[in-house]
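Removed from the display is one protein chain of the complex; every other protein chain stays in position.
Coming up: subunit A.
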Amino acid sequence: MQFMLLFSRQGKLRLQKWYVPLSDKEKKKITRELVQTVLARKPKMCSFLEWRDLKVVYKRYASLYFCCAIEEQDNELITLEIIHRYVELLDKYFGSVCELDIIFNFEKAYFILDEFLLGGEAQETSKKNVLKAIEQADLLQEPRHEYFNVPVY
């Protein structure tokens, strides 16, 4: 995988994970164009599209688009499964996840992603193991002032 983007229906970026080295400017340009392209697609259309020289796989979950750019040899259908697995992980962690969870706890969303994918590839295929690891890592967090930890919307 080259990168993963999560964005809302209005085109607001909620998460961006880049596995290839690009300058900030390039990243912004790619994001802008790809978001536009994906948002322009109609609901019944294919989840796969060719964009520049990449294969893009995207899926919409409620108000969020999950969009991955994969390489020529990568399997599109399994990428859909990867996206689905990530959503399941978020769902289990946050308890019935919604977009607001990802907005207000974006760093947690990243931590979860980093336990599931490493360098653009899946590192753990068992859902249980990923969640266990996150739990353990969370326990290591030093206690902070109370109001830092309480989720606020």
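By definition in this document, a contact is a pair of C-beta atoms (placed from the backbone, for glycine too) under 8 Å apart; a residue touches a chain by one contact, two chains touch by 3 or more; residues count from 1.
Simple rule for what comes next: contacts and distances are computed from a predicted model.
Missing chain, UniProt protein name, picked from "AP-1 complex subunit gamma", "superoxide dismutase", "Histidine-containing phosphotransfer protein" or "IBH1-like N-terminal domain-containing protein": "AP-1 complex subunit gamma". Checked against the full complex, the one of A:39, A:80 or A:98 touching the unshown chain is A:80.
One chain is missing from the display, and on subunit A it is touched by residues 13-19, 21-23, 28, 42, 44-50, 73, 75-78, 80-82, 103-104, 106-107, 110-111, 114-115, 118-119, 121-129, 133, 136-137, 140-145, 147-148, 151-153.
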